[in-house]
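These notes are about the structure you will find just below.
Left out: one protein chain. Kept in place: all the others.
After this line comes chain A, so read on.
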Amino acid sequence: MSELTLTVMRLGFLAVLWLFVIVAVQVIRSDLFGTRVTQRGSRRENARPQQAARQQAAAPPQQRQQSGRQRRGAPTKLVVSEGTLTGTTVALQGQTITLGRAHDSTIVLDDDYASSRHARIYPDRDGQWIVEDLGSTNGTYLDRTRLTTPTPIPLGAPIRIGKTVIELRK
């Protein structure tokens, strides 16, 4: 065997060994499962859609007509805009989101005015997101109206639970 071949193999083996270590570390990095933490945008950006939301909320019937398959205007995330959890977002992927003080809620509200199982938000068959009050003491408000039946949520309309305000965003 020529000296050169052996040298190349020697360095090649070390390189491959380290590549394995690096790949393994990459796997660990991508393996941090559970809650995915992302930085949210600045607060100013946060506030703007809220105003737009108020305007949009004025015309909910228009939105309801669009229900059906995943529309372009479908919300992709739920954002807590006021209260102790301000800034928390949950990706909307067809799962039911429960809100309340109970520990197994999707969003655990640390809010004295919330019931342990306060409300839930879920998509109906058409993909329209619905909010339903689960018999809470203080009630769930969509904008200014207290909910009595499951109600579709217009994009950006504030859902108020105690001191917490939640809205759906694109």
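By definition in this document, contacts are C-beta pairs under 8 Å (C-beta built on N, C-alpha and C of every residue); 3 or more make two chains touch, one makes a residue touch a chain; residues count from 1.
In this section, contacts and distances are computed from a predicted model.
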Answering from "UDP-glucose 4-epimerase", "Extracellular solute-binding protein", "Cell division protein FtsW" or "Nitrogenase protein alpha chain": the UniProt protein name of the missing subunit is "Cell division protein FtsW"
Chain A residues that touch the omitted chain in the full complex: 1, 5-7, 9-14, 16-18, 20-21, 23-25, 27-28, 31, 33-40, 43, 80, 82-91, 93, 95, 102, 104, 106-107, 112-113, 115-117, 135, 137-138, 163
